[in-house]
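Every protein chain except one is present and positioned as in the full complex.
Up next is chain A:
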Amino acid sequence: MQYNILEVSGFPRYKIFASLYKGVRNHREIRKLIASSKVDIDIDFAFLNADNVICLEQLYSALFRCFVDERNGDMKARSIHTEIISDMSPLRNIMEALSKFGIPSKGETSNMIVLKVIESSEPIKKDEVEKIATGLDNLLENENTGGLYVTDANLEDTAKPRTIIKNYKLGNVSEEDKDKLIRLVVDTIQLRGL
């Protein structure tokens, strides 16, 4: 059970729980679970397809964008977690963003980054975080590894640069040129819809 708590410096009233789940087998069921409104467990998370995420800077950039829009009253989605998924994508259409950047619909297994925004200016209590992490471990079935830390090294393992170039419509950028790729992705997130 590994996770991190992210903070965006300009927005101290938010704490973001983050964990990386590899080899999840029941992603399709979770999709259905979210679609059906009757659930008694906590599934209020932003589930991101890890294929599209190359580094932490990209995640932070989308969080920043989301919080800026929220503060300015410019949120497009109804919940902050959907807003984050749509902010991760260059797409204007939220449904399209969810299908490409949210929980994958294909594949036997999938890698996902799970985020949960918690409104709290104080550091979150340990037992509260543990509860979230345990809940997630029970919800997502993988090889009993549970969640991993969201670090650049771990993300580099799960990222698919080819998919990123395609989904972000970056044209002919070299997969090898990580610096350029990351700058373009960050630019795209910052400029989406403007």
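Just so it is clear, a residue touches a chain if its C-beta (ideal position, glycine included) is under 8 Å from a C-beta of that chain, and two chains touch if they have at least 3 such contacts; residues count from 1.
By definition in this document, contacts and distances are computed from a predicted model.
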{"item": "Undepicted complex member, UniProt protein name, chosen from \"SCO1 protein\", \"Ribonuclease\", \"EKC/KEOPS complex subunit BUD32\" or \"AP complex subunit sigma\"", "value": "\"EKC/KEOPS complex subunit BUD32\""}
{"item": "Per the touch definition above, residue among A:L33, A:V68 or A:I94 touching the missing chain", "value": "A:V68"}
{"item": "Residue of A:V8, A:A77, A:I94 or A:V129 touching the missing chain in the full complex", "value": "A:V8"}
{"item": "Residues from chain A at the interface with the omitted partner, ascending", "value": "6-10, 12, 55-57, 60-61, 63-64, 68, 72, 74, 152, 178-180, 182-184, 186-187, 190-191, 194"}
